[in-house]
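Note that one protein chain is taken out, while the other chains of the complex remain in position.
Our next item is chain A:
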Amino acid sequence: MSRLIPVRETILAAAILVLLLLISSRFAGFIAPSNLANVFNDTAPLIILALGQMVVILTRCIDLSVAANLALTGMVVAMINVAMPGLPIPVILAVAVLLGAVMGAVNGILVWKLSIPPIVVTLGTMTIFRGIIFLISDGKWVNSHEMSPAFTAFPRMELLGLPVLSWAAIITIILFGIMMARTQFGRSIFAVGGNPHAAVYTGIDVGRTQFWAFVVSGALAGLTGYLWVSRFAVAYVDIAGGFELEVVAACVIGGISIAGGIGSVGGAVLGAIFLGVVKNALPVVNISPFWQLAISGSAILIAVAFNSRSGRTKGRIILKSAEATQ
């Protein structure tokens, strides 16, 4: 844990660099700093959601409802904005985070109190959330001209050369870095995922920790819901369709073990950036659209195969060092 240079993250970072070099050989403009900033900005929602998902996966759960949560929150805040155009953005942000957290709490309660497997719970709530969007919107779109200028301008506002959307991701990364390494909650998440039985003996409530993991994931999905809808200036039932799988993929590429307990903030962020680079590069390197899906999929498989191999060696080393110290 206390290694200065984590192997997994270094390999992934190197893979991203190699990828960038390959792309720049076909389209030189891609590695221009301004374009890299754009790529980061475009990847910001994925980074935020991947961090939320990381916490959930670490506790041996999975949250498939993040994209639907995002879409529902986005639709709600968009409709609030249409109804009350004067409402200040901080209030909108608070509503988005709160609503997202409530939806996360619903997942959490079902997992905690009813002990339903998380994949089943979130599969169900995913459909329910999408259904609710349809109910409240009647299937209609909220369009850019109906939103207030302040509402759509917020994620684009530039602070120190970067748009607010990018800052949202950066701040989330910093907060999560502190939370995972320095707080009791962060450590109990690792404990619950690593060995739930041992966690119970140390006085950690496994169910409660999982509940809070879902709340964190939901709150971030809510925040992203507002950022997403204001960035693309449109809200409708199907926004971010299938995005939950991309979020899980980002975590898996980043070395978060689906079995729980293993993973890091840096890994999740790099996993998201890896996918973001691939997604942004494919349109500019002139690859046939028929190949794009296959290439994205292979990238995920290769990264995961790589990770599971490095994960295995890591386990052996720990045992050996443990033996050595005895």
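Here, a contact is a pair of C-beta atoms (placed from the backbone, for glycine too) under 8 Å apart; a residue touches a chain by one contact, two chains touch by 3 or more; residues count from 1.
Going forward, contacts and distances are computed from a predicted model.
J.: According to its UniProt record, what is the protein name of the omitted chain, chosen from "Basic membrane protein A", "LemA family protein", "Autoinducer 2-binding protein LsrB" or "Phenylalanine--tRNA ligase beta subunit"?
T.: For the chain missing from the view, the UniProt record says "Autoinducer 2-binding protein LsrB".
J.: Specify the residue from the set A:A169, A:I189 or A:V234 that touches the hidden chain.
T.: Within the whole complex, the residue contacting the unshown chain is A:V234.
J.: Taking the entire complex into account, which one of A:T10, A:T127 or A:N143 touches the absent chain?
T.: From the options A:T10, A:T127 or A:N143, the contact with the absent chain belongs to A:N143.
J.: Extract the touching residues of chain A with respect to the undisplayed chain.
T.: These residues touch the chain not displayed: 27, 29-30, 35, 38, 42, 141, 143-146, 156, 228, 232-234, 238-243, 279-280, 282-284, 286, 289-290.
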